[in-house]
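With one protein chain held back, the other chains of the complex are shown just where they sit.
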Amino acid sequence: MSQSASSNPAAAPAEGHAPHKSYLTDGTTVRSWLLSVDHKRIAIMYLVLILLAFLVGGIFALLVRIEHLSPGPTIMDAMTYNRVFTLHGVVMVFLFLVPAVPSIFGNFLLPIMVGAKDVAFPRLNLLSLYLWIFGAGLALWGMINGGADTGWTFYTPYSTTTTTTVAPILVGVFILGMGGILTGLNFIVTVHTMRAPGITWFKLPLFVWASYGTAVVQVLATPVIGLVVLLTAADNTFHIGLFDPARGGDPVLFQHLFWFYSHPAVYIMVLPAFGIISEVVSAFSRKNIFGYRMIAYSTLGIAFVGFFVWGHHMFVSGESTLDAGIFSVITMLVGVFTAIKVFNWVGTVYGGAVDFKTPFAYFCGFLFFVVFGGMTGTALGVVSLDVHWHDTYFVVAHFHFIMVGAAMMAFLAGLHYWFPKMFGRMYHEGWGLTGATLITLGFIVTFVPQFLAGNYGMPRRYYEYPEQYQALNVISTLGALMLFTGFFTILCYLIYALRHGKLATSNPWDSHGYEWRTASPPTTHNFDGPQPFFPEEPHLYTTKPAPEAQHAV
Amino acid sequence: MQSETAAHPPSRLAGHFASLPVQDNAARLGMWLFLSTEVLLFAGLFVCYASYRFLYPETWAAGSRLLSLPLGTINTVVLIGSSFTVALAVDFAKQGKNRLVFFMLLLTLAAAATFLVIKGFEYSHKFHAGELPGVHFHMKETEGLLPGMPLFFSVYFAATGLHALHVIIGAGVLTWMALKAWRNHFSVGNYVAMENAGLYWHLVDLVWIFLYPLLYLI
Partner (left out) sequence: MDPKDYKKNVAEYADAAHGVVHSHFRTYLIVFMALLLGTALTYTTGRMHLGNWALVIALVIAFTKGTLVAMYFMHLAEAKGTTRLLMGICLLFIAVLIGYVLGDFGTRFRPANSQGSKWSDLPASSTTRGESPDMPRELGTTP
């Protein structure tokens, strides 16, 4: 029963004469891709589409930064500016960050990691892809025809009275949410019912734990925003006035319902990122993961506690001080769970034989950003401090540290770590490290000045700003250009590697993760023959804990 | 795990599942997860209801008296009855009695149609009386004009409208199941599709069980 692929690292992946074809070459027509129910092909289609969305969102971000080069109007008028920052937010949050890791890496790896041939409901999986396409198309259509100027948060009563095209974008968000629910539902059922013999709950790879926690949040939180965006779209179109203060409604109720989803959505974005990091840090430290159970439990802890902190977005919205106090205290718990993870990752690196490859370089950046972003997050969670920082660039910088610094860096770490798994080719390591350096430095240069500007009182979403903030804004824009260069570099060498990269062995990193026990790229049914049997733990590098204290790094 | 599958026809077992019980359990778990999303979808509306009831208690009491209690009660009985017939349909599907399944589903669909027709009468009455959500609210009677009255009808139309949409979707699913029963699809050990369709219909009933007293009675 046991898989022999790991003991046969020379198994030629793509054009070898293996008895089973790799998923990439098994059927080459367009139809065989578009109607494929193979989770790996769906993941690759997601990869292409989501990266396109990321490109769109990134261009909008760059436009916003260029506009802020000078205090007054620079390249666009105020209304265009409102639309551009809204579109940046909507695209990045709903089209990129929320679906990115689950739909790409989760789809590709979760079934392989639990030793299954596919996700539980392959056709629903394909449907979720098409829901993403449909929702994204509708949202983008709305953006081209008018475009919203509400910010990605769609706060009422502005979003229900503005004359810009909000309703199609809201309906698009609803459809995207349905796609996300189907993905999450699929993952939960897959983990519950399709684990291979020998894989108990506490032998699941940590990426599976993270994806599972994410899926739970996705399934339980998304319906609420689904309802809210539908009501808001109905309000915008038919003026049903459910949140309209002129009719006796309460706009803060909208914010309650909105953040009941949108705060857990933060964990939809970062939990899978944490999962990637747990995999990467263990594989490149050549060491068993430190505190496996604590990482697994803290994943569930974050997923659960994340549902009870939404009110910290509304400290200055007229929320009661009692509620604000309670939310503030519970918010600190998220910091505790995240800190547990950070300590475990550091503990894993400690005493390990670090193999400083590109994914590990991203891990280093990630660690710094997640600590910095997390610490500013707990600071923002304090009511009295938030009153000063609310809706300033301090908040912008904080959540970009988590969204870009943590989630995006982990996404890139995963992309580089699993690139040979997905495509059977290697990228150039030197270029990889160059890209990682550019991204990390560019990120710091972009967002650290924003912390300072925010602390001095520069509000977010404003078209113009006083001249005293110009120096910081110029530095930030230069950083954004550096980030853009970094992404462009990565895009170039990865696309080059797709065709001309060195052929990868089936386990180029010598990783002990479950997913590396099959060929790279995997065959259509992941494993040849019956369900595999995994006797040992996923992150097992040394059977006995090494005496670490004697030879620390 | 492989040996159990041999006893069943291989056609129904998808290649990526270990055995039929596992596959059916996956379908059930998937359905329950889907139902939880439906529960939380309606939860948002219940939160709106609770909030505005909390803010405008007198208006809410007056608003419920503007709705037709007899029609609401008849609809409640109709839906409970349809839930009963669906439960029986699932039971018959388990025993492979396709004719009875078909008959029970016909009864259920008739109940669904009755429910929607009655709802339609209620809606048309509201349209004539101007008891409509938001800016469309233009009630004539002065005694009904309490603060927040347009909100009551916003909640009423949003909640019953979303519920009616679920009735329509549920009726569609049950029609599909009725066709399956007509073609003698269900057999002992092969009924999970009917079971899941039944679960969906029960959820629709469950939501109405809460909407009825909250909107019509108090």
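Per-chain residue numbering starts at 1, and chain names A and B are given in the order in which the chains are listed.
As a working rule, a residue touches a chain if its C-beta (ideal position, glycine included) is under 8 Å from a C-beta of that chain, and two chains touch if they have at least 3 such contacts.
Just so we're clear, the structure is a prediction, and the values are computed from it rather than from any experiment.
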For the chain not depicted, the shown chains it touches: A, B
Absent-chain contact - pick from A:73, A:137 or A:318: A:318
Touch with the omitted chain, as defined above, among A:40, A:68 or A:247: A:247
Contact set of subunit B toward the excluded chain (per top definition): 4, 7-8, 20-22, 24-25, 28-29, 32-33, 36, 39-40, 43, 46-47, 50-51, 54-58, 69, 73, 76-77, 80-81, 83-84, 86-88, 91, 94-95, 135, 137-139, 145-150, 188-189, 198-199, 202-203, 205-206, 209-210, 212-214, 216-218
Touch residues of subunit A, complete complex, unshown partner: 78-79, 149, 157-158, 161-164, 192-193, 195, 220, 224, 245-250, 252-253, 256-257, 260, 307-308, 311, 318-323, 326
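In this text, only the chains that are shown with their structure count from here on.
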Centre-to-centre distance between subunit B and subunit A (centres being mean Cα positions), rounded to whole Å: 35
Subunit B-facing residues of subunit A, complex: 116-118, 120-122, 124, 181, 185-186, 188-189, 192-194, 197, 219-224, 226-228, 231, 234-235, 238-242, 244, 247-250, 253, 256-257, 525, 530-531
Residue numbers on subunit B that touch subunit A, as the complex places them: 1-2, 15-18, 22, 25-26, 29-30, 33-34, 36-45, 47-48, 51-52, 55-56, 133-137, 147-148, 150-151, 154-155, 157-158, 162
